[in-house]
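Notes follow the structure.
As you look at this complex, bear in mind that one protein chain is not there, while each of the others sits in place.
By written order: A, B and C. Residues from 1 in each chain.
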Amino acid sequence: MVAAGVLLILAAGTLAVALARWPGPADRAFSLVFGAGGALTAAPALAVLAGAPPSELRFESGIPGGPWVFGVDALSAVFLLAIAGVGVACALYGVAYLRGERGARAVGLAHLYVALLVAALVMVVTARAAVPFLIAWESMAIAAYVLIVFHHQHAEIRRAGLLYLVATHAGTLALFALFAVWGAGATDLTFSALAERAPLLPRDGGVVLALGLVGFGVKAGIVPLHFWLPEAHAAAPSHVSALMSGIVIKMGIYGLLRVLTLLGSAPAWFGWILLVLGAVSGLLGVLWALAQHDIKRLLAFHSVENIGIILLGMGAGSLGLAHGSSTLAVLGFAGAALHTLNHALFKSLLFLSAGSLTHGTGTREIDRLGGLARRMPLTGVAFLIGAAAIVGLPPLNGFLSEWLVFRALLHAGVGGGGERIAILGAAVLGLIGALALACFAKVVGIIFLGVPRDPAASAAHESPAGMVRPLLVVAGACVLIGLLPVLVLPPALRAGRLVAGVAGGVVAPDPAAPPATVFMLGLAAALVAGMLVTRRWPNRDQIAAQTWACGYAHPTPRMQYTASSFAAPLLALYRPVTGVRTHRSAGAFGTHAIDPVLERVLRPAWRGVRAAARWARPIQGGRLSLRLIYVQAAVIALLLYLLLEGRTP
Amino acid sequence: MTWTALAALGILLAGAPALPGIAIKTKAFLSGRRGAPVLQLYYDLVKLLRKGSIYSNTTTWVFRAGPVVALASLLAAALLLPLDGQAAPVHFEGDLLAFAGLLALGRFALVLAGLDTGSSFEGMGASREVTFASFAEPGLFLCLIALVLATSEVTLSGMLGGSLGAAWSRAAPALVLVGISLFVLLLAENSRVPVDDPATHLELTMIHEVIVLDHSGPDLALILFGSAVKLALFGALVVGVFVPRAGLNGALAIAVLLAGIALVAVLVGVVESVMARLRLTRVPQLLAGASALALLAVILLLR
Amino acid sequence: MNGLSEILLLLVVLADFAVLGSARLSTCIRTLAVQGLLLGLLPVTLTPGLSAHTAVLATGTVLVKAILLPWLLTWAIREAAVRREVEPLVGFIASLLLGSLAVALAFAIAVRLPLPLPASQQELLVPVSLATVMIGFIVLTTRRKALTQVVGYLVLENGIYLFGLTQTESVPYLLEIGVLLDVFVGVFTMGIVVFHINREFDSLDSARLTELTD
Partner (left out) sequence: MRLIALWALPALAAALNFAVPRRAARAGRWRVASLVLVAALHLGLVATIWVRPPGPALDDWLAADALGLVVLTLTSVLFFVTSLYTVEFLKRGRRGAARVFVTGLLAFLAAATIVALSHHLALLWVGIEATTLALAPLIFHRHDRRSLEAVWKYLLISSVGIALALLGTFFLATAQHDVGGRPLIVADLVARAGQLHPAWLRAGFLFMLIGFGTKMGLAPMHTWKPDTYGEAPSPVSGLMAGALTSCAFLGVARVTEVAMAAGLDAFVQPVLLGFGMLSLVVAAVFIIGQTDLKRLLAYSSVEHMGLLVLGLGFGGVGAYGSVLHMLNNGLTKGWLFLIAGNVVLATGTSSAAASRGLVRTLPVSGPLLVVGLFAVTGSPPFGLFLSEFTILRAAIAAGHPWTAAAMLLLLAVIFVGMAALILGMALGEAAPGATPIQESRWLVAGPIALAVAVLMLGLYIPAPLRDVLARAATALGGSAP
């Protein structure tokens, strides 16, 4: 079933290239087949989440590492849903988004690579053996790279692509090491075999977990391994950024969850590390986001923030594993899984809307926009929903998953053991939420409200239906998930139980789900009702006038608050941790952000390596006699070795 | 849910608009003036509801939705508080987050409504509002966490209800700290002195007031009522912490609550008359201080 | 065990030093020819009875190492009109010292590596061959002219070949012919290249060949 879906998706990509000569049919065929493939992929995932037994598919391949196994269990299912849903949305959006570039660039190829990327993603979450997993993993990375450098005529995009490529390849090498350590001396590298070897691992799996933290951490963009993320997301076409931020980076989370599932246990220190990293990523992510002026870079940093929230959940879960508290473990992992899914939805929603408004205005500079809610109403609504969701406001899906994570942390607190300190994570969650609110108040307010700050914005037009429709669908999904905890929680908990290694297929219903559902529905009803009531308020006469500027006669657009000035007070207060430079001029105030990790650590380090290499260059001087001396040196060295070893045969 | 809970809620909402009046009255009394009547806000509300409203032509539906969402979210939040000292009309595990989330929702709505006008004053106010909120939020969460640790309960109803009494006998100092920092948060969240001055008329110094500068008529009425309710809710929170009322029967519990809230309002008035308003740059320090108190409480409880 | 081959081996070492010490290319080449001749004689003296194998080997060796190669090198000198000086990077005295150092090292190693042969065989053979190899290396690395480097390579080759003589009965001579052939072709190509080098750079100074570098 899933296999068929993957094949259809690949077929869609091939069609897009094959029919390149006839754009119309090509687009229709691509959308149709791709959609069908997505549906086929999602169906079994839903079945498994509804309680169907996990399926498995295995066949022998002649290559080292044992048989290839693929399968769908609750954990894969959650990610499969995200991949299928967001993947289809982004692919269809991409059709409309790239239509304008036909002729200039190989649009068909772009669609093909989107298909490849999604197929690889499906393989990643269904693979049940090391080798196919690694193959799928790197295929995903490479496909993503090709898409990121789609506009490779721009130097900065090439740089961003290279940075991403290097980062992800380094991560892959760490994964090589992970599986090499885990499968050391074994012939069979299937996950089931690895799970059996788990007890034999050194430092009860510590090495493997550390390697996983590096390898998967790079992909997930955990601070300080996030450095590639904003660059790449800003460089890619918007529907690709949506895929990257929505799903691709989640594969890092999936990997860690899968490793924990296979290990079946985790040392306490790992849980604490996850919590600390989660807190750091969450806070720095949102603070750095506040400092951005490029809407896509800003959203990218929010991905770092949300990865932090997910890590908080995983940290709580791991602590549950370490201290043998299954409630804690289930809640934590379930929260992580659900937030992954939710973030996939609302973050892709935000990126797609950002793409739509870039498409409509031709700029990504927040400070040049404004008043788009009037000119691009649908995009505005979609973006607003996404913003409310990512901030974690009820009654949207973001709240639901943060609520699970929150509950996990509270449980850690009421638990008797050493894990109680974890409850402080809840406060961090609160702070992150407040900062995110500040950030998105800025984004929504400056971009969509007020009046245009720039001709580009005043000339804006709503995007074609092909782009808007996917937006509204995803937005609808965000609302529905938020409103119906009673439907959403059981599957999430099922995934959580799988990772937590809690035996027994039957999931105990979550007592909190029904009242929460009632409450959310009630709240939604109240909001809607309130609006309707105030619309037709008795005997109210409404006067349209100019904004009250406290006596000032003619307020001009330039008098409006800008993103820079909006975020300035916060950034000033958090200056020590945010790498922000402020520059004032007579008539303008601006800030620009630099990434401390990249600018202050990595680039200098790399410069050092290059300097060292340049210093060693003369070794390869042109002199022949010099080179012969090397040979002679080798001979003499070996002779000495011979004499020394020779003594003791 | 119990009827007493609903009754308590009803009474609270009805009485909320009196609280600002009480505060102002206290202030006037302490400065030896007669001051406006306690029920002034009721009159204002009625008057505003009758008026029409002016909308800036830069605004969109977001501007109109603001007040409604703000009020609705506050009412919903009110449903989560165990006003009768027993249990809230709605309660579920981790509903503390829902409480905080609803407050945030209201704030988000108002801030966006303010930004919708495109006025630099509203922009300024919005910026300050979210900035200070980001300092108040950890304080609130730490207070709730402290309560969770003190009572080992994970619902508002639980931790402000039955097991609070036992907690007082076990961890009084921590709870006192929590109460104090909640009171500071109350001042901040409701834009009272020393954080903000509701009586000021200089837009540049305003925080909350300046956001709603462009609202008029029924919209303004909703906002004013909303802020009164917010004050009442925080009052109920403070009282809930200081006075465990699980033992008392419904009517008495409610009476105690109302008295307590009134007392809080008086305290607010006192503070306003003895303190001056802080410089804006000092506000974060105050809020951080409140958070620090709560953190101290948490540490006491974790130890 | 016969004194004759003893003497021949000593002469080989002397030839090495002569190459190290001689200031003129032509002298080097002549010494090389002599060394080749000695190598040709050694199999005869080493193996008791004169077998067809040794005969062929001896003739082949003399033909290639004592006649063909020296002739080739002199041809190169004449064609390329090379200046006759050796132009070492390291002074003659120094290189002689290095050479004696090499000999010492060679003997040291040879002590550790006793030949698993009947005592009738030479115990001088191993040290001499190793010494020749090392001295070949020294010439290779301390001389500037491309042609002298070829000479050095040949000395090194001779050393190895000398060691090969211990294996006369184990390694079938067909192979030794192959070896000789390879060496010859190798040096032949080198000669051609040397010729080209001189035409291109109008000098044999291989130290000028430093264009290709990182």
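What we mean here is this: contacts are C-beta pairs under 8 Å (C-beta built on N, C-alpha and C of every residue); 3 or more make two chains touch, one makes a residue touch a chain.
All of these numbers come straight from a predicted model, not from anything done at the bench.
Displayed chains that the missing chain touches over the full complex: A, C (touch as defined at the top). When the whole complex is considered, the residue among A:L32, A:A47, A:V166 or A:V502 that touches the unshown chain is A:V166. Interface note: of A:G24, A:G103, A:G185 or A:G416, the residue touching the hidden chain in the full complex is A:G185. By the touch criterion stated above, the residues of subunit A touching the omitted chain are 61-65, 131, 134-135, 137-139, 142, 149, 152-153, 155, 158, 161-162, 165-166, 169-170, 172-174, 176-177, 179-181, 183-185, 187, 606, 609-610, 612-614, 616-617, 619-620, 622, 624, 627-628, 630-631, 633-635, 638-639, 641-642, 645-646, 649. Touch with the hidden chain on the side of subunit C covers residues 112-117, 133, 137, 140, 146, 149, 153, 156-157, 159-160, 163-164, 166-167, 170-172, 175, 178-179, 182, 185-186, 189-190, 193, 196-197, 200-201, 206, 209, 211-212, 214.
Throughout what follows, only the chains that are shown with their structure count from here on.
Relative to subunit B, the chain whose mean Cα position lies farthest away is C. The geometric centre of subunit B is 100 Å away from that of subunit C, both derived from CA atoms. Averaged Cα coordinates give subunit A a centre that lies 36 Å from the centre of subunit B. Between the CA-based centres of subunit A and subunit C the separation comes to 69 Å, rounded to the whole angstrom.
Contacts from subunit B toward subunit A in the complex involve residues 50, 52-60, 62, 64-65, 67-69, 71-73, 75-76, 79, 90-98, 100-102, 104-105, 107-108, 111-112, 115-124, 126-128, 130-131, 133-138, 140-142, 144-145, 148-149, 152-154, 203, 213-214, 217-219, 222, 284, 295, 298, 302. Interface of subunit C with subunit A (complex): residues 89, 109, 112, 137, 140-143, 149, 206-207, 209-214. Across the complex, subunit A meets subunit C through its residues 617, 620-625, 628-629, 632, 635, 639, 643, 646.
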